[in-house]
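Removed: one protein chain of the complex. Kept in place: all other protein chains.
Letters A, B and C mark the chains as written, and numbering starts fresh at 1 in each.
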Amino acid sequence: MKRKIRMGMVGGGPGAFIGEVHRMAARLDGIIELVCGAFSSDPDKNRAAGKALFLPGERCYATFDEMFEKESSLPEDERMDFVSITTPNHLHFPIAMKALQAGFHVVCEKPMTLTVEEAETLAKEVERTGLIFCLTHNYTAYPMSRVAKRMVRNGDLGEIRRIMVEYPQGWLADAVTPDNIQGSWRTNPKTSGISCCMGDIGSHSENLAEFISGLKITELCANIKSFVPGRTLDDDGDVLLKFDNGAIGSLTASQIAVGEENALKIRIYGTKAAIEWNQQDPESLIVKYNDRPIQVMRRNWAGVGAEWSRIPAGHPEGFLEAFGNIYRDLAMAIDARLEGVEYESEFPTVQDGLRGVRFIHAVVASQGQWVKL
Amino acid sequence: MKRKIRMGMVGGGPGAFIGEVHRMAARLDGIIELVCGAFSSDPDKNRAAGKALFLPGERCYATFDEMFEKESSLPEDERMDFVSITTPNHLHFPIAMKALQAGFHVVCEKPMTLTVEEAETLAKEVERTGLIFCLTHNYTAYPMSRVAKRMVRNGDLGEIRRIMVEYPQGWLADAVTPDNIQGSWRTNPKTSGISCCMGDIGSHSENLAEFISGLKITELCANIKSFVPGRTLDDDGDVLLKFDNGAIGSLTASQIAVGEENALKIRIYGTKAAIEWNQQDPESLIVKYNDRPIQVMRRNWAGVGAEWSRIPAGHPEGFLEAFGNIYRDLAMAIDARLEGVEYESEFPTVQDGLRGVRFIHAVVASQGQWVKL
Amino acid sequence: MKRKIRMGMVGGGPGAFIGEVHRMAARLDGIIELVCGAFSSDPDKNRAAGKALFLPGERCYATFDEMFEKESSLPEDERMDFVSITTPNHLHFPIAMKALQAGFHVVCEKPMTLTVEEAETLAKEVERTGLIFCLTHNYTAYPMSRVAKRMVRNGDLGEIRRIMVEYPQGWLADAVTPDNIQGSWRTNPKTSGISCCMGDIGSHSENLAEFISGLKITELCANIKSFVPGRTLDDDGDVLLKFDNGAIGSLTASQIAVGEENALKIRIYGTKAAIEWNQQDPESLIVKYNDRPIQVMRRNWAGVGAEWSRIPAGHPEGFLEAFGNIYRDLAMAIDARLEGVEYESEFPTVQDGLRGVRFIHAVVASQGQWVKL
Partner (left out) sequence: MKRKIRMGMVGGGPGAFIGEVHRMAARLDGIIELVCGAFSSDPDKNRAAGKALFLPGERCYATFDEMFEKESSLPEDERMDFVSITTPNHLHFPIAMKALQAGFHVVCEKPMTLTVEEAETLAKEVERTGLIFCLTHNYTAYPMSRVAKRMVRNGDLGEIRRIMVEYPQGWLADAVTPDNIQGSWRTNPKTSGISCCMGDIGSHSENLAEFISGLKITELCANIKSFVPGRTLDDDGDVLLKFDNGAIGSLTASQIAVGEENALKIRIYGTKAAIEWNQQDPESLIVKYNDRPIQVMRRNWAGVGAEWSRIPAGHPEGFLEAFGNIYRDLAMAIDARLEGVEYESEFPTVQDGLRGVRFIHAVVASQGQWVKL
């Protein structure tokens, strides 16, 4: 790399959770620098964010429109290379479209858009512009979820028969108070879209299941519910799944599962072996057999997943390192563009985003009946 | 107790798994003695079993009919008090009916009968005779599953919202060879009934979920499948659940989940707390809260579950001790009858058996649609 | 087996812990029957015990002397085959000597005797009489501790370099109240001998380490302490170890480790692999390598330890089953004597007992200096 890749940001002002995650992930390897942002629609908060991030005042923009316009007009060796969109869901689409039209590569949070139509439009715009679009389904970037994918692809599990993915959280078990910024917009249809729980973490589950297994969900039957009085969007649900190779399984997502932190877990059973990966214990990948003892593969031990590791086994890596893998991959992809060379990236794409939006809409449409995906 | 309680047995000859489990469980506390049996329809095997069990030849009967007849004619201080039925499923009903009609208390394996009609008939016969009928849903007899039930009943979890129960096994992942006696009859509709996986372990899961939660499943939607070529009965499936208080959840049972031993696990989420219990780690009950650290309750530590324990905490009890709790409870119930005193037993009853058979039939009838239970 | 093996018992009256453990273990397989006992020096307790165990009054003896005398005079097809000694430590020696002299096989609790001289005398008496002497170092009878031993013997670990064994318990963290029968005699030098903690569980640790590794401790340096005010015997300590092949390691035993149940754990590191076994999770044996993923071997899965198992993998076996393995083995050894055939038993012997007593005395003598064992 000849220079650091330059990042701009929309969203991620004071009080946001995921904005600072993106920034820490982007900083980790020292190959990306944040050069500008439109962090909040509140001018004071926006300025405060910019100052805390040591940005020059003139690159802390009032709106994303202004940001794209001004950055476009900067000399090539100054202006941002890509923008990270870390706003509530309803803004992903308009910002991403504008960014692409202004010629910037895009990193976007999920769910990608509010509607399937938006998602399709965005996918077309990505194709039209040829720009890089990276969706932060970050759980696919853990070393051990990637090792899992590779094992499936290598045939180590035989033919897949059963997939179980679950994502219980407890943080929305009670009514949200106004000071809970994230809880407020996630439970609000205007900012969150047609689903809260399935949109937020159901889509992560769907994505991870398809990512590791290499299979596609063809049909689903969902039972979703809103438990907290006054809440209009789902906060809990189970989904029966059928996959394109004949495998079956289930997906559970909940935000009212009291006591659960962020317990994303996936199990895939094949004819020869099974794998189990738990995001809260991400350094281990458990492999089970009928005819052999259990194997616990550990990140960066005996070479496993070394290519996605930063530090030795037993020195725990976690959420930020996985997120950082997406940013490192993105930076290398942009660098390859700058250098005019080929590069095969591993981060999720606009197609993953489109599939996720379709999944969310299918789940909501299901209402206890089987629907095709 | 003035004397040991006397046990007869049908089934459980050489090569059977569950028959010897019943015997070890019955022996554990030294208050039950095996006095007779009809262990196998094969005369050689029957004799071999009786000899290995140090039974006098004359109390090793060729058939259960003969057993009930001859035992009935013995003096009261010699004849068996109860019979344990550990045959394949299709024989539970005729044997249990005969036993009751001959005046013997009954311990019966699950699923209780092949059809709902048989189950209803049997339930009536139990009521008519007033005899004791004990169904060996043994997982309800672990100290920590009972502690879990008590916590729910005490309101420690608040209002229940979500129940997840799963029972993955891998032992039927491949086609069954003829020497696999248990596998052969379980996958055969004649001996097993309309379901293999859901009949065997799905029914355990349903029973445990209702036992601990105190709730009833009111509706279900199942997706079951037979994966192994040539197999006619289900060996895998997921079920969406609705409970009578508005809670929802899921049940998964599989016999093709490669690498899984006997991984029955239940999680129940309430408004205040959640519990998790795993049969393969039965000494711990995990309790989770949104506003407090996780608690790991341990059998017979700080008094937890002491009433169902035999030995101190940290001296692992397991499957046989839980099974033994059912037999000890049964022996005490019979002793109370002999003494003419009241006794409140905790073992599962013919009503649990009836509910289990209804559950199995509802799952098979569902075919992906919602059915009432 | 032509008949059940007949057991007598000294100790194990009401309130004792280990006596009932011996009985449950002896009952488990239905090949041993308790025929007599001298359960307590208190006549009322003795009678109560005999009655609760359904023994005829005449075989519930006032003293062990009486028991050995009377049983000796019974016809051969009635009298007990062996006696289990489950009294406090100080009585092991006189009872065992008497039993052997009266011609009975012996099962004895550990520590075997109070002094090294007694232990040597007893070992000679066992040799002289040729009778069977079985010491209940029960932790060597778990399937997975035996699998561990076999792996070491097979060379799977390479040359052993490091052994770590620890046995923390918390039950004696506070002063013992008089109603705590076991706590009272264990902390009393008259009944317990020169050591409490090292005598009780330090000796188990030493035995397990030598059992699995096949090595002998040659030198040790101990730092033991009595923490609870007024207590004269040790309740806590660490020991540095040297083994006869050059391996080193440590042994920790504590009865004041608050919150610990019965957390015996052993780790053995060789040049090629390491093993780890934890008594509170006894169904798993963890094997670690530098060049391969971790392996978790599970009891009776893929054939592991099947020869010492009663039930399938995933159906937890525990403390009583392990203890039962000792009794089953003993019964088969006695049966072989009766039949006049060879039999290779696996239970610990009088030599293990002698070694344990030597270990205890070496630890107490060490006082922070190296002593030879």
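Basically, a contact is a pair of C-beta atoms (placed from the backbone, for glycine too) under 8 Å apart; a residue touches a chain by one contact, two chains touch by 3 or more.
Everything numeric here is computed off the predicted structure, so don't read it as measured data.
Peer 1: Can you list the shown chains that the absent chain is in touch with?
Peer 2: Taken over the complete structure, the missing chain's partners among displayed chains are A, B, C.
Peer 1: Thinking of the whole complex, not just what is shown, which of A:E109, A:E166, A:D238 or A:E321 touches the missing chain?
Peer 2: The one listed residue touching the chain not shown is A:E321.
Peer 1: Touching the left-out chain: which of C:I294, C:A322, C:V350 or C:V363?
Peer 2: C:I294
Peer 1: Tell me which stretches of chain A touch the chain missing from the display.
Peer 2: 3-4, 17, 20-21, 23-24, 27-30, 34, 53-54, 169, 171, 260-263, 279-283, 298, 301, 310-321
Peer 1: Tell me where the left-out chain touches chain C, residue by residue.
Peer 2: These residues of chain C touch the chain that is not shown: 161-162, 164, 166, 168, 170-171, 173-174, 221, 223, 225, 227, 236-238, 240, 242, 248-250, 252, 254, 256-260, 269-274, 287-290, 294, 368, 370.
Peer 1: Across the whole complex, list the residues on chain B that are touched by the chain not included here.
Peer 2: 287, 289-298, 301-302, 304
Operating definition for what follows: only the chains that are shown with their structure count from here on.
Peer 1: Rounding to the nearest 5 degrees, give the angle of the rotation that lays the CA atoms of chain A over those of chain B.
Peer 2: 180
Peer 1: Determine the centre-to-centre distance between chain A and chain C, using the mean Cα coordinates as centres, and give it in whole Å.
Peer 2: About 55 Å separates the centre of chain A from that of chain C.
Peer 1: Need the CA-centroid distance for the pair chain B / chain C, whole Å please.
Peer 2: So the centre of chain B lies 34 Å away from the centre of chain C.
Peer 1: For chain C, write out the residues touching at least two other chains, lowest number first.
Peer 2: Touching at least two other chains: 298, 301.
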